[in-house]
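Below is one structure, written out as structure tokens; comments come after it.
Missing here is one protein chain; the remaining ones are kept as they sit in the complex.
We just call them A, B and C in the order they show up, numbering each chain from 1.
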Amino acid sequence: MSVSHSHSTEAHAHPELGFLRKYIFSEDHKVIGIQFLFSGLIFFLIGGTLALLVRLQIGFPQGSIPFIGRWFPLSWGDRMSPDFYAMIFSMHATIMIFFVIIPLLTGAFGNFCIPLMIGARDMAFPKLNMMSYWFMWPAFAIILCSFFVDGGAAGSGWTSYPLLASATMPAGQGFHSPASPHSGLGQICWLVALVFVGISSMMGSVNYMTTIINLRAPGMTLFRMPLTVWSMFITAILQSMALPVLTVALILQLLDKTINTTFFLPPGGMSFGNQHTGPGGGQTLLWQHLFWFYSHPAVYIMILPAMGMVSDIICTFARKHLFGYKPMVLAMAGIAGLGFIVWGHHMFQSGMDPRLGTGFMLATIMIALPSAVKTFNWLATLWGANIQYTTAMLNALAFVAMFVIGGLSGIFMAATPVDVFIHDTYFIVAHLHYVLFMSSVFGIFAGIYYWYPKMFGRTMNETWGKVHFALTFLFSNCTFYPMHIIGVAGHPRRYYDSTLYHFLDNVQSLNVFMTISALLLGVTQIIFLLNFVWSLFRGTKVGANPWHSNTLEWAAPSPPPHGNFLETPIVRRGPYEYGNPAIEDDYLPQTSPQPSGVPVAAH
Amino acid sequence: MQQKGWSIFFGAILLGAFLLFAVAPFVGWWLPANVSTFGPDVDRLFYIILGFTGFFFVLTGAILVYAMYRFAWRANTKSHYVEGNHRLEIAWTVVPAIILLFIAVSQISTWDTIKYYASMPNPDLVMQVTARQWDWSMRYADKPQPDNARAWAEVPAIDDIYLPSELHCWKGANVRIFLKTQDVLHSFFSPQLRLKQDALPGKTIPVWFNATDANTSYNAKTGKWDIDKNKRWEIACAELCGGGHYRMQGMIYVHENKEDYLKWLDGAKEAARSRQPEKKPPAVAKN
Amino acid sequence: MTETHDDSHDMRVKAYFSVFIALSIFTAVSFVANWAAHPERAWITPHTSFAIILGVAVVKAVLVGMIFMHLKFDWGRVYFVIIPISIMAMMMMMVLMPDIVIAWQPGQEPLEPAVSITGTR
Partner (left out) sequence: MTQAVHEHSEGHMGIPLPTGKVAMWLFLVTEIMFFTALIGTYIILRHGTPANSPHAWPTPHQVHLVEWIGALNTFVLICSSFTVVLAHHAAVKGDMKTVMRHIGITLALGCVFLVVKAYEYNAKFQHDILPGHIGESLPYPEKPAEGKIQLAESQAIEREKHDHPVGMQYFQRVKLQLEAIKKSSIPAELKAECEKLLDDMNPASAAAQAQAGAFRRPLNPAEVGERANEILEKAEKAGVALHLSPAIPFGNLWSSCYFAMTGFHALHVFGGLVIFVVILLMGLVGKLGPQHANMLELTGLYWHFVDIVWIFLFPLLYLV
């Protein structure tokens, strides 16, 4: 039970905090959110750079990269070794998911938006909130150091399936793994780092839920909350239920690796050439169950907040009331609920009982339903709108377009017989980048462009923002769309060099094309980086509500002071009163007094 | 105008995406040849889903682009004020629901055929494949159907034949493979047979297929069995298994008929016998 | 404090005490049930004993939850937390059952599990 001091007593008389308390060990949710934002973006660069290395290898399997050998002794001279390749795509995915998307969506936007959008002064437990950020630091440090430990960082994919990840020598023979050089200390670092990420997220989610349940401003009923808050709420619920399971799985694997427990090692142990593990007794498949029990809900953790944010952004710039507010909320709840019973779709070919496969398939395909409801409601919101093409809006629209592609490819894999062919091919890689990169990341970009003025009091440069958007949209499609095609041709994923295979001869040209697009995509991000930093100091200053938006955060000054609101806002209506014909303006903030002649809305 | 430009930009990219899928089959970027009895079913289901998803892709894309074009910003106008529409909500819940249910249900029987142990046909040929870092160790009994195949899969017999990474069978044979692994997870993937199955440490997993086309013939000149150049059917490993994952390659030899297979088997036995002495485990004394 | 119940404090202590006694007795019951099912005695079948022991554990947990953790009073305010999590917890264990426990195992196949453990007794 962590604890907070009362803000009600000191709300209007803040003692000036020192630099350290104000910007580093801050308990202010906005500062913590921005801290998450900066760390997430830095890790995005690292993860992205790794992705480019991955692409280089696939596009030019025989090519050489001069600096690799100098930095990382494990590689083969000027070329990447296959082990090294395994390491970089594993770390690419790990960093992108656990150190970029989740911290950005829930950490940065969750922290920044929740209290502001429900009209609270801060999170329920500011100290806990601070701790949730600082518990990320051991994870940051460990995951970065793990590149340089003996054997290199983890290299068993972001899924870290045993036994490749977990095989160890018998007690007393050190932490080497007979399975792969990366499964020794590097894997241990991976596990420990993720445990820290998990603890951090768990603290965050308890805090978010409590805040949303108990600290809403007067008048802010549940069904007056903006979808961003709803999505954060549902995400927090997902996290609090799913994360502990991952934590257990991580700890069990950690025990397997360090003290020779046998949770994932089958009876009799396994043999690697002339090296052998200790005795066994457990079940290899158990890890996959525990892992996906978390990680499937986790993919919704990585999309729901983006969906919520995008809904708000679309409404703001479409100047239109959200179409079907309650169905949207129910759809999110439905996705979350169903999300818990579909994890087996990652395991159709894993040797899981095929009868379970049928059940998981039915559940999985049904999850397209709430997603359909969301998609059609977005489209209906745009219908008859008055769309302002700001950078934030463009990114949000791209989210909608790309999520449909990513979601529809999910249906192929959900169908068990088709998945027999498609599983672990580039079709999956295409799917996951469409939903993760092209949906979640576009959602994040949209959120950054949208809330930037609230965070820093200045807008980002719109022109460069649009250039960045257009190029990103173009190149990311060029990078990831052809992956569907090579997936259909059977190109397995996680392949260091596919030119060995006769049936893939045709598609190598596409691989080269994708690599070039990916490099251009990487260069494009420099525009974003420069725009972001430049605008911090030189962006146009703006007032409290530059987008003429309705939600509560725009009622606070930009950037909001400690304590957020000059006076506690009173909420009088839902967040989507745009284009109401009964009033003169085309928007009506949640806090504004009821204009005369307008009937009070039902909710 | 600059406003409407964005809808064209979106439209162009979505159209490009659509066209790439339309063109791909004609330039060889598509499903590999299909030589398995259940393969056509898999492909049919693939096309069914492609049809539905293609339809919804075009539908949503068209609506999005049209709305972006039609409802781009105009000063001094207001958007339509609607909060929702129950009938529409129900419609776009129920229609996809029916389609999705149809998609889901249509999968079940094919899945059943491919994977359920109970519905696997009686094998004409039994073999046991052990995956390991990084090759496939194929074990053949000295006859196509060993007695008590399941037990044979567990306990090697003395006259078994081991071949690294070469899978031999004949056209039309119901082949059953008992799939094992010696170390980590691997996955037996044959694109042309539309077959994929992970090998799970500690378990023995039955897999079956029936090839509908042959690719192997006897070359009297060299005395070897040759694969047709245009029908090289590779086995790939589809589950990350360490550094050599990408080169864990196998080759499928489908003989014309059982006679050919038996002929090949005899040859293989002969070859194995001549290799025998060095291969045996540490000295065995017979008395 | 937001306890909106109206029973007197002494009633509460009484309730606590009875729960405490009940818990102790239940512990003894499960111990005895196990003892009685020991192969040497086999007064009851292992299944009966299993049912008793698990039933007792559930009852004990409910007692602690309801009385000690004040769910009796707070139920109306926290049920929306507890019900989903209970379903989730049960489901997680049950869904794994068919897979790990019966997948690719005897019954369908003529042989013992792929790896069996032999003879040390």
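Following the convention adopted for this analysis, contacts are C-beta pairs under 8 Å (C-beta built on N, C-alpha and C of every residue); 3 or more make two chains touch, one makes a residue touch a chain.
Just so it is clear, the model here is predicted, and its values are computed rather than measured.
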item: Among A:22, A:176 or A:276, the residue in touch with the chain that has been omitted; value: A:276
item: Touching residue (missing chain; options A:153, A:252, A:418 or A:446); value: A:252
item: Touching the absent chain when the full complex is considered, from A:105, A:120 or A:470; value: A:120
item: Interface residues of subunit A (partner: the chain not displayed); value: 1-8, 120, 124-125, 170-171, 202, 205-207, 209-210, 213-221, 240-245, 247-249, 251-252, 255, 259-263, 267-269, 271, 276-283, 286, 290, 293, 568
item: Contact footprint on subunit C, counting only the chain that is left out; value: 1-3, 9, 12-13, 16-17, 19-20, 23-24, 27-28, 30-31, 33-35, 49-50, 53-54, 56-57, 60-61, 64-65, 67-70, 74, 77-78, 81-82, 85, 88-89, 92-93, 96-97, 100-101, 112-113, 115-121
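Just so it is clear, only the chains that are shown with their structure count from here on.
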item: A-B or A-C, whichever has more C-beta pairs in contact; value: A-B
item: Centre-to-centre distance between subunit C and subunit B (centres being mean Cα positions), rounded to whole Å; value: 44
item: Cα-centroid distance, subunit A relative to subunit B, in whole angstrom; value: 31
item: Centre-of-Cα separation between subunit C and subunit A, whole angstrom; value: 37
item: For subunit A, residues contacting two or more additional chains; value: 266-268, 283, 285, 351, 355
item: Where subunit B touches two or more other chains, by residue; value: 117, 202-203, 205
item: In the complex, subunit A residues that touch subunit B; value: 81-83, 86, 156-157, 161-164, 167, 178-181, 265-268, 270-273, 280, 283-285, 318-327, 349-351, 354-355, 357-358, 361-362, 365-366, 368-369, 372-373, 375-377, 379-380, 382-389, 394, 397-398, 400-401, 404-405, 408-409, 411-412, 415-418, 420-421, 423-425, 470, 473-474, 477, 481-482, 484-486, 488-490, 492, 494-498, 500-503, 506-507, 510, 576, 578-581, 586
item: Parts of subunit B lying in touch with subunit A, wherever the complex brings them together; value: 2-3, 6, 9-10, 13-14, 16-17, 20-21, 24, 27-32, 38, 41-42, 45-46, 49-50, 52-53, 56-57, 60-61, 63-64, 67-68, 71-74, 77-85, 88-89, 92-93, 96-97, 100-101, 103-104, 107-108, 110-112, 114-117, 133, 181-185, 187, 189, 191-192, 194-203, 205, 232-234, 236-247, 249
item: In the complex, subunit C residues that touch subunit A; value: 84-85, 88, 91-92, 95-96, 98-100, 102-104, 115, 117
